[in-house]
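Only a portion of the chains appears, each positioned as in the full assembly.
Read from first to last, the chains carry the letters A, B and C; within each, the first residue is number 1.
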């Protein structure tokens, strides 16, 4: 066997100290297979070595939480014996290298995380960040990523119901593709990954193993440099057809009680699934690689242990149930093979061609993985409140903001996603949160993904808090009770103290907001080293969240429903423009403090609005986020084809009033006879409410500040993306 | 001049379409079907009359647009 | 009316179709696995939407060869009603129960959105509860719905009143010839269409314009 040189260790992304630790754990030098296994299991992607210490600070418990982080996905009780199962995951690096397949396999991976738990996936969401529109790669990345997400999700028959899409040059060489999956399971039918018990068969199901994506996990943990395009590792290709069969077969087998533990083969495939299952179950595992269904000839043990071939699952069955399981997988035309057994040795023993090719204590791969308290510097946020009395004309500024790459309609994207399959989508893309009915019931699940990296750049702590608050607000705006959160922490190189400082601040910010709002984090993912040639991306902690609607007939949505409704602003006006979309897109500057996040105002205003929706008083609601009051109003008008007439309160400076992005705010519209009640209820509850005007006409009319037709609003809102993608701009 | 460009998945890259076609053929009762791979055939009419120049242009087209060289390889054939 | 929904590997609107059928007829449809060649005695067979066999090779091509399709063909020839929605329409053309073919959308992209449809033929068991010329809204969700046929076929479809639905003017999402969204066979007992009537049987999730199709069938078949 070839000796392991320091070069080989380095190529595996392991430091000298880490290598020494491996030798100590094994009591000898590792062989190549073992080195490969350690390198993926100890990669940032699998071990969370830079973030583990900080992630511990997040609140993960709550009345309704059944399983928090640590399982394949979070599980939250929604009553009546049902639970919602969800998680978000990134596929940033693979999507940059091969956008279609990278994004598609990202969707495939997160779907498996959810159905592994016994849940039927019911919705997908996607959070996308691309480079500057004029960067030569951007257009083809957008087109490939969107086609890939649609290609996989559409084939699976799972509606993609919401998402977000933005552009910034910091993502030029490092796009972000985060996908979230939401599933439904029965509370008494949740499947976990702990392989408890000795002597139980370990079975491999799904597609065959090839040499796909070997070292994908280590790649996801390494910075890109100019020649990574040359050293392209074999890209994984997704097969959604196979995945659909795996999904149906797994759910069919899960109807029985044959499964002890089950886990998908994601990053570091067979290695991580077998060792994690054994470790969690407190047992050992013995695996015979000759039994692994193989797609290619002459695969080595190293290849098989590190392959990231898609659409594969590993399960531990109760002894004697193999035939029953095999029958189901064969019916669906899938490979099924008993490849090993659980043991009492607490070791992962791998055999190939009658030889032991790896023998490691299972704990050494996970618990003993290194944890780093990386040095960090605390970010210094800007504190200056920007109260600029911008005096630009309102209408041209509004058209500019609405027509910008970040704020324009993303219809071109979501029309490529089947968002109505499964026939339960009550609110699809275009809403504040999507709303999906719980099949065969009157309940609904609201869901959203949110991040504002421009805020986070100004202030990672407040910015991350804001993302949680906005997600909470988006759920509330459709009348949902926010349940829990999943997060995806996308950052640069954690070995740089400034970046580590962003990570620490963001985790603290998320923690504070989630604690205050009783909005526990039940799953998540970290994607670090998002850097190209030393330049990191904007800090992008992305929040995915789910809420519960008790009665899907009592919700609110963005479009105005009637002519003559009174429009109210709920929440305070501070007229500050710091870090606003207006400043960035109209005045081309990013300055000042981001709008502060007052969590108690957030909660108070949100509870007030939700109550109005639940009692059926309000059916039209939009939260106010980037772009401020005027953009929210324009979106409500465009969505309905009903205009509005707005009168600014006396003395308000127009631009800061209309474009300021103060948090904790909503716009609602109600028939005039209910207007009085809104004002008195608000006063009683100590909530700031202001009547802005009324719905009607085919324009947005602001008296002396100008008037603009819905048609021109729509034109500028809808035009940019299709014309950009057609290559016209 | 007329050119044919064949685009195939690189060896070792999973070809779900080919796999499914192979299974279907076997299912239809055809015996002895081994591996099946599906690729693309792109036929291009060119004004260019010089073979060498055409080949250079076609290679560039493949690299830039027609093939995704991360997972695909291409082959160019000029019609005589 | 007794009905059956066929499930191919990677069908994904089978449940939607079954839910709509049960809601409209009060009876659960039979669910038929593609590998079974036996279909119970039913009045309506639905081929649902989805991506049978991953839509690999050509949409509907592999499904058209499955054992169950032989039976569907026999039943269709005997006059049993067959409704193919989206992927089901593609399977029907691949099986030659309906003429023509469905090609890649002219825009080369998958498209999911509500589209306006004109009911062109209200004289069929699938459409009698609509009125001729009425405009309805169904969602489409497909990448290959671009209907193509040779001129003679198109002429025959027009002349024989076999174009059941056309995309409303200016709303053709895929480039279909003659704006065709759905067609009938010669005997008018087989309908294939790209838009999804089963997704518009419930006001809460997008409208109720699809209900009349099921009501038509119930009225015609009993």
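In this section, contacts are C-beta pairs under 8 Å (C-beta built on N, C-alpha and C of every residue); 3 or more make two chains touch, one makes a residue touch a chain.
Predicted, not measured: the structure shown is a model, and the values here were computed from it.
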* Asked: Which formula gives the number of each chain in the whole complex?
  -> A x1, B x2, C x1
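In this section, only the chains that are shown with their structure count from here on.
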* Asked: If you tally the C-beta contacts for B-C and for A-C, which one comes out higher?
  -> A-C
* Structure fact -> Note: subunit C sits from subunit A at a C-alpha centroid distance in Å of 36
* To do: Send over the residues of subunit B in touch with two or more other chains.
  => 16, 20
* Any chance you could list the residues of subunit C touching two or more other chains? => 53-54, 56
* Once bound in the complex, which stretches of subunit C touch subunit A? -> 9-13, 15-16, 19-20, 49-51, 53-56, 109-113, 139, 141, 143, 196, 198-199, 202, 204-206
* Touch list for subunit A against partner subunit C, complex -> 147, 150-151, 154-157, 239-242, 244-245, 332-333, 414-426, 437, 552-553
* **subunit B to subunit C touching residues, read off their complex** => 16-17, 20-21, 24, 27-28, 38
